[in-house]
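Here the complex is missing one protein chain, while the rest keep their positions.
Moving on, here comes subunit A:
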Amino acid sequence: MCRFITTTVTMVVRTYNEEMEYLEKLDGVSWRIKKGFVPNMKKSIGLPDVHSGYGFAIGNMAAFDMGDPEAVVSPGGVGFDINCGVRVLRTNLSEKDVLPVKEQLAQCMFDHIPVGVGSKGIIPMTAQNLEEALEMGMDWSLREGYIWAEDKEHCEEYGRMLQADPSKVSSRAKKRGLPQLGTLGAGNHYAEIQVVDEIYNNFAAKKMGIEFKGQVCVMIHCGSRGLGHQVATDALVAMEKAMKRDKIDVNDRQLACARISSQEGQDYLKGMASAANYAWVNRSSMTFLARQAFAKMFNSTPDDLDMHMIYDVSHNIAKIEEHMLEGKQRTLLVHRKGSTRAFPPHHPLIPVDYQLTGQPVLIGGTMGTCSYILTGTEQGMADTFGTTCHGAGRALSRAKSRRNLDYTDVLAKLQEQGISIRVASPKLVMEEAPESYKNVTDVVDTCHRAGISQKAIKLRPIAVIKG
């Protein structure tokens, strides 16, 4: 059983039993941390896939009131891989169409999408192009013709954060980002060919264009690569100085933050928005490449294969949102780190096609495990500021996984399950083995039972492309 707890680093040392005193069980799936656990915390929520991370836990939502001049923004609350996220494309192919050519298709995807540590993009980019992409996000991809108008419609934030300011991104970050644009990267990122395994909500599935079991989808999970990491690192350095000046005390330097209104806070928000735009362009470029791979393989066009984007969610991002707090509408800066926005039906910020179903929430499993598509709920909006889990959540650290598992076993096991795999650096594969993660089904079921999101579709992988 997973619990809703926040693992924000404490400033006092307590014993296990002392800590348990602060926990109050609300029902089978949720716990409350009593006041005083961390002084002055407004609202922070740990989701069922919570695990420890830099500063803030991963699988966490923390909201600060924009109206409060003391409110802060924290890069640790967003994470290093800014706007890491997942998008799903559907096709009109069935498993039967794909199985005979599964290996070739996996190879074809691998031949089209640059993957792995140190990989470089194959979409020609100049420094000027990068500046524009940072400012325009998916509007840049649209302008250049890499994606479809409907892709923008079906993306969180319409694929562009308007407050982006490329001049707030250091030249070092740009230098790292330029060659990497349009690459999948390594770590937990992947592109998967999946088939619909189960449909829980027929109506929602239809709205997403999912018509039958066995329908083939493509899931792309990646982020802002080195650029996002550099933006976060630069901000942490700048904020450390600002904290001394503004006399902000935290118990851990990983919790570095700055007042939202301060120069450092504003600079970070603008730089973060630019990195978020970079991540959307990155996923869009890979969408373009995946569509090309499918078109080539099936001797057709992406249009005829109906390769529409169902949705695109962000996992690591801070956004200004309107929420009800103690019966009043408040403007909050919502940090989501390893958690997904899950807005309910009729919310004005979700696409018109999902007004009746609620926002699609894409939950990527781990290599070789199932993935899910959930929908946002009213209850989630009220309980967790429209936030739900983002994936399985790590159970073993990367180092521990490397020690305990052997990569040949991991690959053999995937083979056994009938999953084709193409991987650029096989020796890192055990870090991402299913054994290193919590069971995604448990995580999703817990969110479903807690009512913060509802299950709509279950997807099963048949081919994985990894860094």
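By definition in this document, a contact is a pair of C-beta atoms (placed from the backbone, for glycine too) under 8 Å apart; a residue touches a chain by one contact, two chains touch by 3 or more; residues count from 1.
Heads up, the rule we're going with is that contacts and distances are computed from a predicted model.
Peer 1: So one subunit is absent here. Using its UniProt record, which name fits best from "RNA transcription, translation and transport factor protein", "tRNA (guanine(10)-N(2))-methyltransferase", "Ras-related protein Rab-5B isoform X1" or "Alkyl transferase"?
Peer 2: The record for the missing subunit names the protein "RNA transcription, translation and transport factor protein".
Peer 1: Considering the whole complex, which of A:Gly53, A:Pro75, A:Pro114 or A:Gly338 touches the chain not shown?
Peer 2: Residue touching the chain left out of view: A:Pro114.
Peer 1: Among A:Ala63, A:Val169, A:Leu289 or A:Ile363, exactly one should touch the missing chain; which is it?
Peer 2: Of the listed residues, the one touching the omitted chain is A:Leu289.
Peer 1: In the full complex, which of A:His346, A:Lys400 or A:Lys427 touches the chain missing from this view?
Peer 2: A:His346
Peer 1: Using the touch definition up top, pick the residue from A:Gln254, A:Ser300 or A:Gln355 that touches the left-out chain.
Peer 2: A:Gln355
Peer 1: With the missing chain put back, which residues of subunit A would touch it? List them for me.
Peer 2: 107, 110-116, 119-124, 142-146, 149-150, 152-153, 179, 182-183, 203, 206, 288-289, 292, 344-346, 351-353, 355-356, 378, 422-424
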